[in-house]
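As you look at this complex, bear in mind that one protein chain is not there, while each of the others sits in place.
Here the chain labels run A and B in written order, and each chain numbers its own residues starting at 1.
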Amino acid sequence: MTHIDTTIASLREKHMHAIEQIISFRDETTLLVSAGALLHICRDLRYDPALGYSVLADLAAVDYHPQRPRFAVAYLLHALKHNARLRLRVLLPGREPRLPSVTGLWPAAEWPEREAFDLMGIEFTGHPDLRRILMPADWEGHPLRKDYALGYEEVQFSFNWREIDLRKDYAQE
Amino acid sequence: MGAEQKLGNLGIVTTTLETVVNWGRTGAMWPMLFGLACCAIEMIATQAASYDVSRFGMELMRASPRQSDLMIVAGRVSRKMAPVLRRLYDQMPEPKWVLAMGDCASCSGVFNNYALVQGVDEIVPVDVYVAGCPPRPEALIDGILKLHEKVRGESITRWA
Partner (left out) sequence: MNQVREFEGTVDELKTLFGDRAAGGETMVLNLGPQHPSTHGVLRLMLELDGEEVVRCRPDIGFLHTGIEKNMEAKTFLKALVMTDRMDYLNNLGNNLTYCLAVEKLCGIDVPERAQVIRVLCAELQRISSHLVWLGTSAMDLNASSILIYCFRDRERLLDIFELIGGQRMMTSYVRPGGVWRDLPEEFVPAVEAFLEYLPGKLADYERLLTRNPLFLRRTVDVGIIAADEALARGMTGASLRGSGVNFDVRRAAPYCGYEHYDFDVPLEDGCDVYARYRVRMREFHQSMRIISQALARLQPGAVMTDDRRFAPPPRSALGRSMEALIHHFKYWTEGFTAPQGEVYQPTESPRGELGCYLVGDGGAQPARVHFRTPSFHNLQSLAHMSEGHLVADLVAIIGSIDIVLGDVDR
């Protein structure tokens, strides 16, 4: 039995209802968990000596707009001693997406959670310092959301060069 | 003609004030250390031994804007960095010139999106644009030499 199988068996015992789906794709395992049970599952994964997922490799937020539920946060966990990687995915609603912060379990989550808040607008309750990290502090909106425009500037080709040049806001001095 | 020949033998040259001032300005134009991203690495390579830019009087890269003449904007300028760039430009004493190094400084290059200022000439007036992603050190030196040519042709009233 691989470490992933041990993990799934152990989680199934304690959190039967919380694991919504187990996806295995290209030798990677993803567990779809419910938001309410996330912290309990993470605590088991982190502190259970048989499981030992001591490293949070990454935390990524995904926007599935216009599908519902809209958001997902993926936690990429790594059990160093057993050399096993596991992904937890939590689906969140589009209106007021909120999750408990895992910085108490893995301090490495501090900046990735700030980034998910900054770029996707997902709130992490219990985070020590939740504010914008990559965008300026007074920026409005969450850029990585699918309904946020790319901010594409019209490209100047030779046929429209003159008219764009007249409109463009050059610095004079 | 006769006067200059005779004076030339004595080691005296006649010229205009403008020419002398501009020659002095190009002789030791100190760039400000404003490397932002990948172009900064090529700028450091230009500074290093293989493409030595101190041949043109620029061996000192001053970190302080108060002591520099040329701001080489090497790299992409994000919206968060834009006020910093403008403030540093304002802190440079005149005469000052700006060289937009690379595609990102000239026109934001590959990145046509929300996060970058689309060309640094929206914030500061640029004198020379150097294309490339990143421009080779030879291209940067070519840009610097073009800037020197431009400065040599400047009127004395520009910075008066």
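Definition applied: a residue touches a chain if its C-beta (ideal position, glycine included) is under 8 Å from a C-beta of that chain, and two chains touch if they have at least 3 such contacts.
From a predicted model like this one, the values you see are computed outputs, not experimental measurements.
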item: Contacting the left-out chain in the complete assembly, out of A:Pro97, A:Gly121 or A:Pro143; value: A:Pro143
item: Residue of B:Trp97, B:Tyr114 or B:Tyr129 in touch with the missing chain, whole complex considered; value: B:Tyr114
item: Touching the absent chain when the full complex is considered, from B:Leu36, B:Ala100 or B:Val128; value: B:Leu36
item: Hidden partner chain, residues of chain B it touches; value: 33-38, 40-42, 44-45, 48-50, 61, 63, 75-76, 78-84, 86-88, 110-117, 122-123, 133-134, 136
item: Chain A, residues in touch with the chain not shown (by the definition above); value: 25-26, 28, 30, 54-58, 60, 62-64, 74, 76, 80, 83, 85, 87, 106-112, 115, 119, 132-138, 143-144, 148, 150-152, 169, 171
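Operating definition for what follows: only the chains that are shown with their structure count from here on.
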item: Whole-Å gap separating chain A and chain B, where each centre is the average of the chain's CA atoms; value: 43
item: Of chain A, residues touching chain B in the complex; value: 135-136, 139, 143, 148-153, 155, 168-173
item: Residues of chain B touching chain A in the complex; value: 79-80, 108, 112-115, 118, 121-125
